[in-house]
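Note sheet for the following structure.
Omission of a single protein chain aside, the complex is shown with its protein chains in their original locations.
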Amino acid sequence: MGVGIDVEHLNAWYGTNHTLQDINLNIPANHATALIGPSGCGKSTFVRCLNRMHETNPIARATGVVKMGEVDIYKDASPVDIRRRVGMVFQRPNPFPTMSIYDNVASGLKLNGFRHKAILDETVERSLKAAALWEEVKDDLKKTSGASLSGGQQQRMCIARALAVDPEVLLMDEPASALDPVSTSKIEDLIFQLKSQYTIVIVTHNMQQAARVAENTGFFLNGKMVEFNSTDKIFTTPSDKRTEDYITGRFG
Amino acid sequence: MSLEREPEPSSPLTAPTLPMDAAPIHAPAIINFVAAAEPVAAEGPPSPIRQYLRARGNGGLADGTFAAVMLVCALSIFAIVLFILTILIARSRLSLSQFGLGFFLRSAWNPVTGDFGALPFIYGTLATSLLALAMAVPLALGVAIFLSELCPERLRSPISFLTELLAAIPSVVYGLWAVFVLVPIMRDQLGPLLVKYLGWTGFFEGANFGVGLLTASIILAIMILPIISSITRDIMLAVPVSQREAVLALGATRWEMIRTGVLRNARIGIVGAVILGLGRALGETMAVTMVIGNHPDISRSLFAPANTLASVIAGEFSEATSSMYISALIEIGLALFLVTIVVNAIARALVWAVTRGAPARVH
Partner (left out) sequence: MSTTPIPIATPNRDDGSLRPPTDFQTRRMRLSSARRYAVNHLVTGLAVLSTVLVIVPLVAILGYLIYKGASSLNLAFFTHIPAPVGEPGGGMANAMLGSGIILALASSMGVPVGIAAGVYLAEYGWGTMLGMAVRFTADVLNGIPSIVMGIAAYSLIVMRQMHFSAFSGGVALAIMMVPTITRTTEEMLMTVPHAIREAALGLGVPKWRTVISVSLRTASPGIITGCMLAFARVAGETAPLLFTAFGNQFWSFKLNEPIAALPLQIYVYAISPYDEWHRLAWAGALVLILMIMVSVTLVRIYAGRGVLKGAS
């Protein structure tokens, strides 16, 4: 099951660029939250702060409090611990090219030293089923290379890989933006099914996608979070004029 | 701007049912973390996977150790340079104290009396290297221009493969060929020809045994040609297509396009390539040793036997008996080391400036 995330006064910099300015919000557990906004407004930076992935960039830094449940992820735990609890799916599918599908999905466990074969088998099957990929690949898991699947399949495999470590939160940074409409809708169905078990944060350019899958939506603009509310309210009666302008397509 | 917060959900987050909740505030963070990870409600015991991953260390120690080992190995590059420098200075101290820096301006080389001076070898090195460059650079440029701009697609691959192959042939093999093929040609055919037509210049006096400065220069030219041409070609290819197109659009012929669109931009890099070739020529040992005649003399004639800094070491080191002799040779090695470092550093900097650190040349 998922946990909620509390963000207080989060600021982030890339070098001298103040990418995120005083973000405060509360992401509820077991719900899907969408983050929308024009390009470069800081949505991706924000989700990367949630699992401390922005730290992989040497010129990045962040201040503020991000709490998962009761734990301050910056003070109380190491990045490696956090990332085992928070899964991430990236914009472009990034399967490990030298590994088979089985090894790809199990990589979160195998690379962390997990050896129990029976549990690995079962986990891989479970994750692939949860990612709605099992039926398509079940025949040749250990021989087919992860990179030989189609784009949509690769992305679903990456989702399965993220699910295999049993995270509590799933971060998705524009997961369907590089995919065709059919794959996109499959992934949206997936999110719909998964959100009862995990806390999902999905960054999207596509407002209709946000409306389809998320209960709550946050609107980012120029590094600030302008508005955060239930999806219905954001898209029908937004409180802020800037939100309204964006939603009606006046910019972005 | 309105910042609305999600109303407090009555979710496991706020329900104070965690068994560890009653624990004191200053409980170790790790325990808090593990406990807080499991939301209460009735989802059953944490899956074995979660248990495993929670219990597993975060690899901090391994990370630090690994990074440290990698760093040490990277620093070994500096260590190698420093090591060579210090040991060469140490072992040539004898000769340094005896002759000082004038060592390189003196023309003696008498192992018997212990009188050493490296000027003949400096002359030999410079003469062969510059002569080799003079022969190799125009040809290398021509080849580079041909391969990058004029060559039909099908020929490109085999020719560049051939160039790579030729750059990879060891020096001693070139030397072998030079001894048995080039020297006879020089002695019997090329030499007389040169005397006949160019004897008036005064560079071709004296007996011609086939070995000497000219032969060494020729084999050197053959050896440095592939490298100069392949680096030049890379540099020319690094010039963006837009530059070429801009010049062509103005109505230039192909050569004019090459001259202004490519060569002008690549000037610096080509100079770097040439200097790299020079660096290679300065240090080339085996092939030169086998055909230069091994005689510590300065002569205007290109047929005269001579020696370079590298070839005197190669030829005489194993016969060096006295400490002064060895020390003098090591001092020559030190000079060679310093000179090639400087030359290579300049060359690399120039090449890097043009290609911006793209494909490194590893020679």
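As written, the chains take the letters A and B, and residue 1 is the first residue of each chain.
What we mean here is this: a contact is a pair of C-beta atoms (placed from the backbone, for glycine too) under 8 Å apart; a residue touches a chain by one contact, two chains touch by 3 or more.
Keep in mind it's a predicted model, so treat the numbers as computed, not measured.
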Worksheet item: For the chain left off this view, which of B:Leu94, B:Val143, B:Met236 or B:Leu350 is in contact with it?
Response: B:Val143
Worksheet entry | From B:Ser171, B:Gln243, B:Thr260 or B:Ser301, residue that would touch the chain that is not displayed | B:Ser171
Fill in: Sole residue of B:Leu126, B:Ile159 or B:Ile298 that reaches the chain not shown, by the stated touch rule
B:Ile159
Discussion item. Suppose we count only contacts with the excluded chain; which residues of chain B make the list?
Written reply: 53, 58-60, 62-63, 65-67, 69-78, 80-81, 83-84, 87-88, 90-91, 138-143, 145-147, 150, 159, 161-162, 164-177, 179-181, 222, 225, 227, 229-231, 234, 253-256, 258, 276, 279-280, 282-286, 290, 310, 313-314, 317-318, 329-330, 333, 336-337, 340-341, 343-345, 347-349, 352, 357, 359-363
Fill in: chain A, residues in touch with the chain not shown (by the definition above)
51, 53, 56, 58, 80-85, 87-88, 90, 92, 94-98, 107-108, 111-112, 158, 161-162, 165
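Note that only the chains that are shown with their structure count from here on.
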Practice prompt. Compute the distance, rounded to whole Å, between the mean C-alpha positions of chain A and chain B.
Written response: 46
Response to the item:
So, in the complex, the side of chain B touching chain A is made of residues 1-6, 9, 11-13, 18, 29-30, 32-33, 36-37, 39, 41, 43, 47-50, 52-54, 56, 58-60
Worksheet item: Which part of chain A faces chain B closely enough to touch in the complex?
Response: 1-4, 24-30, 68-71, 75-81, 84-85, 109, 112-114, 116, 119, 123, 164-166, 168, 216, 224-229, 239-240, 242
